[in-house]
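Here you go, one structure.
Only a single protein chain was left out; the remaining protein chains are all shown in position.
Chain IDs A, B and C follow the sequence of writing; residue 1 opens each chain.
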Amino acid sequence: MKHSKFLKHPTIPFEIKEDRSVADALSAMSQTAFQGKNFATAVDVWGSMLKKKVTIFLGVAGAMVPAGMRSIIVYLIENRLIDCLVSTGANLFHDMHESLGRFHYQGNAFIDDVLLQEEGVDRIYDVFASESEFRSLDDYVGHFADTLDLDRPYTTREFLYLLGEKISKESDRDGIVTSAYKAGVPIYCPAIGDSSIGIGLAGRTTGKKFLFDVVADVQETAILSMKAKETGVIYIGGGTPKNFIQQMEVTAGMWDNKVEGHEYAIQITADAPHWGGLSGCTFDEAKSWGKIKKDARMVTVYCDTTIALPLIVTATAQKYKESIAKRTRPDLLKVLAKNKIEDLRRL
Amino acid sequence: MKHSKFLKHPTIPFEIKEDRSVADALSAMSQTAFQGKNFATAVDVWGSMLKKKVTIFLGVAGAMVPAGMRSIIVYLIENRLIDCLVSTGANLFHDMHESLGRFHYQGNAFIDDVLLQEEGVDRIYDVFASESEFRSLDDYVGHFADTLDLDRPYTTREFLYLLGEKISKESDRDGIVTSAYKAGVPIYCPAIGDSSIGIGLAGRTTGKKFLFDVVADVQETAILSMKAKETGVIYIGGGTPKNFIQQMEVTAGMWDNKVEGHEYAIQITADAPHWGGLSGCTFDEAKSWGKIKKDARMVTVYCDTTIALPLIVTATAQKYKESIAKRTRPDLLKVLAKNKIEDLRRL
Amino acid sequence: MKHSKFLKHPTIPFEIKEDRSVADALSAMSQTAFQGKNFATAVDVWGSMLKKKVTIFLGVAGAMVPAGMRSIIVYLIENRLIDCLVSTGANLFHDMHESLGRFHYQGNAFIDDVLLQEEGVDRIYDVFASESEFRSLDDYVGHFADTLDLDRPYTTREFLYLLGEKISKESDRDGIVTSAYKAGVPIYCPAIGDSSIGIGLAGRTTGKKFLFDVVADVQETAILSMKAKETGVIYIGGGTPKNFIQQMEVTAGMWDNKVEGHEYAIQITADAPHWGGLSGCTFDEAKSWGKIKKDARMVTVYCDTTIALPLIVTATAQKYKESIAKRTRPDLLKVLAKNKIEDLRRL
Partner (left out) sequence: MKHSKFLKHPTIPFEIKEDRSVADALSAMSQTAFQGKNFATAVDVWGSMLKKKVTIFLGVAGAMVPAGMRSIIVYLIENRLIDCLVSTGANLFHDMHESLGRFHYQGNAFIDDVLLQEEGVDRIYDVFASESEFRSLDDYVGHFADTLDLDRPYTTREFLYLLGEKISKESDRDGIVTSAYKAGVPIYCPAIGDSSIGIGLAGRTTGKKFLFDVVADVQETAILSMKAKETGVIYIGGGTPKNFIQQMEVTAGMWDNKVEGHEYAIQITADAPHWGGLSGCTFDEAKSWGKIKKDARMVTVYCDTTIALPLIVTATAQKYKESIAKRTRPDLLKVLAKNKIEDLRRL
């Protein structure tokens, strides 16, 4: 019987082997189907970014640091698997909490929350933390702002860079904010007020106002996009980090009249497209807007990030070891120093 | 046979009747189970807020305006079912787009997005819109900023109030931003840079910087919480609006040392708690943080908001008609005028 | 500016009105987007089935009867909105439980289940029931089998018909099984062993074996499909009822060499396509198999059935009142009497 052209490449059943590394296992999964195949494909999309001169933006939403994903992001920064980080404020706050010597704790999702509240324990699904420790970090952030030049506004990037500098002097427990500072990896936080960092700054009771320049954040990332040869995006969850990285293509288009879209794209999400929101929307939808390039190499994995991130990054580190070792990171702080917003306005 | 104390109130099967109003139908659903029961319960939690002196905060995430939910939010503002709005930037941008005489279009979620891109059509699940029309609104927003006092920063509330004032003069098609302006309902937008409003402002090519004071947004909402007798929250989706409204309780606690939590709470979401993120987390989890009061009246409905919002609001309008008519909205702008951030710092 | 052909039909914002019936509200929702639009569209797909000579199959999975959806299914049977029912065994068991004078109870999803077990209370999410009452119905079903002709096998349709006859003599509380008996609506239960009906039969301790002829169930439904002018399907959840109704098209194709697919299709599900399972798969996927006709009128609504079923059926009853009143139900029992499996084998 002659076969349809659609019937060419059989699914290859996954074989259990006792000596499989994570990379081996995911390679085998790439010949299967459903989300298992997408899970494995994410490794290769990431690998193809690492082999070329691609500026890689990582968006991080969800309580990744309390959930033990902090060292993975540090690894990505230190080993040049990403070049720019866009995060919720909460993850950066929780990162500093751990850098300064405190912990999040293994807890239980099914417990009396009123009892926890009486004990001063905050719950994040099955993770517990000390409310009073969080309060002391609120104050720390507030006092840090007092040490800045309050006569001018700061981008969130500058603010987080300086905070990374401060903490890296006070602690040798390396975290996201400190390793990004050391590596010159810019961090943007589009909704920084909407987090304990915002609470800490709101609680300042004396002195001048502290001002963020959130519009300059938008402008800077558009510059990074315009000056990059190619761009790749990796979304851990959706939220503001995803939207912020998506929209930089559109903003850049206001200046150079080209909306080209990111060339590589990975998203790991537990959301779904049919609810119509940005967090769950497909990369195809993003193509209509020009946020993703029409022939982009891309994959969406529907999976909890605490499953996907450890395993996909481990496999990428194992499989693309040489590409990672050879990779030169674009110096984005230098790009920003050379391409001032003021100059671009005259384009 | 003697019955367990757990077996007291039978589920009452829903009867189909040809004369049911939406409120009748939901009343009958309140004796059923699963999400149908929660759906119906949301009406009564909202109704109990309307009967008492509760300051009601509405958080709106997801592409609600493109999906035709705009007039519902206008209704909530005009008829005093809410007192303060916290929104993503996208919804406000899309609202202004419609107020200025343009439309979103009924489309198709399964279509060639590259073709749409070539046609200048942006897709939001099954909704289409004109990219060039969006561009012209980007410019409109940028030019509006040129008319403001660029020597001082603006809260997002002030900015949106003034934008509402401007648009209400130019158009008589009432929308969210304009009706909030007219009614004195404050709107906050915690991630305003992360939206086409941010793109519009980023695209300004001449003149001084425009600065938002996002920390003052945090402080103002904490004041609103502190000065309210009781507070209620309604979350349409999660995202920054949910977190921002939750955190106002914690911020207020930095000044008055009381973290009491919101007394009433409704959330409509298609997310789930087991992914560990803020958008899907339960109100019980929020109790551990003190963001929700331990004996709060509360309900979570797992449902697409485009199903829940039209029906729950219609039923609330029908069932609580008298309470709504009698309700006096707290004048939050007056509260903010009387309670300056500077004064509170001295608490 | 000239508009793209994709920008023709604006989304029309839903307006809150105090006099809306459920049908009015859903009509307005049909001009919106996302799942709200699909929710409303389901009414019109159902309506178009009612206007033509369509044999309508309803598949019911999920604990619909404990959740208070029983009277709705009775309504659908009595008022000729469906012609054949395919159900899980649990729903039929729970239906008989209520027909025989017992109840399911409004409970609480967050409770100590060990305590419930000690109290003899079974939990189904937020519904409670008495274990001992269920046990007595297990026995009832077992004893009923003793009264049948144990020298021959029964289709699930025959068994449930006879059970409906028995219960309708003993009780005047009308339920699914009894109203289907009275109306001549066949009920099939493809996994009848996998439910408390199966437990009841398994528990028979004396006498001959009771045998179901599950293959004849498959054959009969294929006959119903072959002999129908057009077929429509409505899936409340997925599971075996969905698959069973889908596969009748394929089975029929074994005899008449035509696989034409159902002409109308509605599915209400909280599952998603990307997990690859049958319960969440799209009607488009079903077209590749020939289970759904290529130009079928169809809609999928992603929503909890306890929200969708009461409201969609109420709206259909209101909006299509006349079509319903005029509708003549195909007499499927007569079709089965005239078209014996033995005869079809000779096709």
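The criterion applied here is as follows: contacts are C-beta pairs under 8 Å (C-beta built on N, C-alpha and C of every residue); 3 or more make two chains touch, one makes a residue touch a chain.
Keep in mind it's a predicted model, so treat the numbers as computed, not measured.
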| Given C:F6, C:F144, C:Y181 or C:F244, the one touching the chain that is not displayed | C:F244
| request: For the chain that got dropped from the picture, name the residues of chain C it touches. | output: 61-63, 67, 90, 109, 113-114, 116-117, 121-127, 131, 135, 138, 153, 190-196, 198-199, 201-206, 209-219, 222, 237, 239-240, 243-244, 247, 250-251, 254-255, 270-279, 281, 284-290, 294, 304, 306, 345-347
| said: Applying the definition given at the start, please give the residues of chain B touching the unseen chain. | reply: 33-35, 272, 274-276, 302
| note | Hidden partner sits against chain A at residues 1, 3-22, 25, 28-29, 31-37, 39, 66-72, 75, 98, 103-107, 110, 116, 119-121, 124-130, 132-133, 284, 302-304, 306-311, 313-314, 317-318, 321
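Following the convention adopted for this analysis, only the chains that are shown with their structure count from here on.
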| Roughly how many whole angstrom separate the Cα centroids of chain B and chain C? | 37
| Numbers and ranges of chain B residues touching at least 2 other chains | 67, 116, 121, 124-127, 284, 304, 306
